[in-house]
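Here's a structure for you.
Only a single protein chain was left out; the remaining protein chains are all shown in position.
We call the chains A and B, going by the order they appear; numbering starts again at 1 in every chain.
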Amino acid sequence: MTGFAGHVLRGHGQVMFLPHAAAGAVFVAALFAGGWEFGTYGLGGAAVGTAAARLLGVARDRVEAGAEGFNSCLFALSCAVFLGPERISTALFACLGAVVVTVVTAAVVRLLRAWDLPALTLPYCLPATGTALAAPAFAHVWPSAPSPAALPAAATGAGAPAPAELVRGFFAGVAQVFFLDRWYLGALLLAGLFLASRAAGAAACTGSAAGTATAWALGASAERVADGSLSCNAVLVALALCGVFLEASRPALLYAVLGAVTATVATPALEALLAPSGGHALTWPFVLTTLTFLAAARSFPRLGRRHRPAPGPATTPPSADRRPHPAAPSTPPGTAAA
Amino acid sequence: MTGFAGHVLRGHGQVMFLPHAAAGAVFVAALFAGGWEFGTYGLGGAAVGTAAARLLGVARDRVEAGAEGFNSCLFALSCAVFLGPERISTALFACLGAVVVTVVTAAVVRLLRAWDLPALTLPYCLPATGTALAAPAFAHVWPSAPSPAALPAAATGAGAPAPAELVRGFFAGVAQVFFLDRWYLGALLLAGLFLASRAAGAAACTGSAAGTATAWALGASAERVADGSLSCNAVLVALALCGVFLEASRPALLYAVLGAVTATVATPALEALLAPSGGHALTWPFVLTTLTFLAAARSFPRLGRRHRPAPGPATTPPSADRRPHPAAPSTPPGTAAA
Partner (left out) sequence: MTGFAGHVLRGHGQVMFLPHAAAGAVFVAALFAGGWEFGTYGLGGAAVGTAAARLLGVARDRVEAGAEGFNSCLFALSCAVFLGPERISTALFACLGAVVVTVVTAAVVRLLRAWDLPALTLPYCLPATGTALAAPAFAHVWPSAPSPAALPAAATGAGAPAPAELVRGFFAGVAQVFFLDRWYLGALLLAGLFLASRAAGAAACTGSAAGTATAWALGASAERVADGSLSCNAVLVALALCGVFLEASRPALLYAVLGAVTATVATPALEALLAPSGGHALTWPFVLTTLTFLAAARSFPRLGRRHRPAPGPATTPPSADRRPHPAAPSTPPGTAAA
């Protein structure tokens, strides 16, 4: 599918590194299954971000691959979740923010190109964290709720999760990438992944299993294991490190599992860091872990970096943060991954 | 005006990107009108920073353009405001800190040169935030006041500001750049800006108007709209993005307004982040927003970057973070902007 609608759907696929409109369509279906607000804000955010990038004159191949839609998609979803989806102010704020996300995307792409590193979802994390921190100061944006500021507390009553909770956590970890918390929506998202690429589906399963097992082994509370909030970053790390930015191989698989474990431990660390100001970990653990592991990979000769053209100016295709999943059918010639 | 006094006055002008001794003199007058402590600490900080840079052998053209004075000027002002101006310990600490600011300036200039980005006021923000965080641990530095640590609270009683408060906020936003909070001092500073460059004055007005309007539209408390503390970063962003680092044009103006809006929202975000340790937003929102928007500008073909010589080593003129305002009469041949 080409045209604007295709770019927007590909933007949804790119959340999981898939420049693939069909997978994106499955993801949109999962969002609407989670509630009208998820579907509407996700589609709206990706559309505004894609349109803003076109208006600003961003390189055509980035826009077509959906590389300009996935960060604004996630930003709009975060606005719906944190500020309340039914308020007009939230919708206006999400639209304005989606334009800013486009600017932040261009900046992050350029800054990280110095090390030949991808932007990942950093262009979404920065403004979304800023919004979560700033919102309570603005009465027209913030729902009349108490301030979310609190000191982080130690885990209490860490009853071991039951097997059923582990299984739910396995699927919910995938769902949480899109702010969804029901496990069967995670299963639907996984189906979309397998539809586009069996390798991507397997990597996501590995990441979710590694994240859930780590959370369980370290004694996270049963509730947090089951809702997938500790393992969702592990899903993205495993996708990125095994197949997207590094050649899929046995060493890369082990490396991806180590990265998934690291991201799972990093999640409550970032939550604690942001808790006093009421922040959220978002996909910061994924971004920080993946950038670290990718920067390090060059020093480890057993890990093969996937071939990539030399980085050029952001206005010239192909740019540094796009990378098709190897097994993904690359519909347009200039496909790209997050 | 040349000689040491001229460099120090230009250091004051550089706070608003003006390597212009006359504008700097007007700014100094505004500081003394705000109180002896503002004038004394501002002048003293700029003088110590300029002298330290000369002693350390920093490139001559940077020193002459005032590029080594404005960060230490702001640092000394922050010491006066946070630690109490009448204490000897504050004066000594500000002198020592002004030397450290010179070191931080050289480091930031070198680190950001990798992306051809200017240092802005980052060399002031880092040590000033460090001082605000560290001071309560040192009894000889900290006035016998309670610890400023607190969890951030949501805005309450957000009565809409009256028109007169909007007007006061418009001028106070300019004044807050120098830690001043009376609106007529902002008007005096604006007069200095227009004296040096009509384009700079217009850009500052645009930024202050955009910041004040954003704060009002999002429902900030009337008090914060009126005291200019939410819009002062917007003033600096608009100056930087429309005329100083990007060619003044219609797209650049829209881009600068988007940046001013972003900086206004970012201000309470940074306040919330630093509140638990009693910090202050300072000009962090300006620095982070401007660096992001400048790094991104290369990807947007409609925005023209102002011509700049190739970056060289910091000891060789002309260096990367100096840039005359286009319309500013550049008295010395090697003038420079923040």
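Here is the rule we go by: a residue touches a chain if its C-beta (ideal position, glycine included) is under 8 Å from a C-beta of that chain, and two chains touch if they have at least 3 such contacts.
These figures come from a predicted structure and were not determined experimentally.
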Selected from B:Val104, B:Leu120, B:Ala172 or B:Leu291 as touching the chain missing from the view: B:Val104
Listed residues B:Leu9, B:Leu43 or B:Ala59, member touching the removed chain: B:Ala59
Interface with the unshown chain - residue positions in subunit B: 56-59, 96, 99-100, 103-107, 109-111, 114, 129-131, 133-134, 136-142, 145-147, 149-151, 276-278, 313-315
Where the missing chain touches subunit A, by residue: 114-115, 151-155, 158, 217-221, 224, 258, 261-262, 265-273, 275-276, 291-293, 295-302
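To be clear about the criterion, only the chains that are shown with their structure count from here on.
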Superposing rotation of subunit A relative to subunit B, computed on C-alpha atoms, to nearest 5°: 120
Distance between the centres, which are taken as Cα means, of subunit B and subunit A, whole angstrom: 35
